[in-house]
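Heads up, this is only part of the complex; the chains shown haven't been moved.
Chain naming follows the written order as A and B, and within any one chain the residues start at number 1.
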């Protein structure tokens, strides 16, 4: 696995463990609900992950973007499809999204390399 | 057509005309680019409109939400699918999105009534 992908996953896993260990009911249930949100339903997982990605992009959260890029990659989304998601995010959210798109593009390349 | 749908479309049309009549090249080209963003490509129109909707919801722009709700309705999106989009928007964007979801739900009902 690429180094930036590995580092992201490692820190995310480690800190989620710290957070969940405090047993705050609201937070732990929110984490659980977050997982359920992207499960297959009326819409397939692939569509939901695209929705999660575009929402993360316009809200400009690099870590959320990385997480959904990983999931989109697992769902077999192609680079052409990915850049159409990037296009929607940049048009709706404006050029303020471009720096996040740069980092997203870098992470997407890293995911392709496996 | 329902009154709230009609009023939205009318104001939107009237003011777009005022804006475009000023012939600011950047704005007029951005309006044009905005239309192209949602055209069929690697992703179908239906998916792109869902992406535009969820982006509008987490950025909490009622008018943008109404616009994409109208387009999603044209694309034949079902109420079950719609509420899964609402779910992603509310989980990613938080309860701050709920009041916009209320107005979105009202507009969606109005669109169903035709």
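Basically, contacts are C-beta pairs under 8 Å (C-beta built on N, C-alpha and C of every residue); 3 or more make two chains touch, one makes a residue touch a chain.
Everything numeric in this text was worked out from a predicted model, so none of it was measured.
Because all chains derive from one sequence, the complete complex can be expressed as a copy number, which is 6 in this file against the 2 shown.
Heads up, the rule we're going with is that only the chains that are shown with their structure count from here on.
Separating the centre of chain A from that of chain B, both taken as means of CA atoms, is a distance of 23 Å. On chain A, the positions that touch chain B within their shared complex are 33-34, 37-38, 41-43, 47-48, 50-52, 54-59, 64, 78, 80-81, 83-85, 87-89, 91-93.
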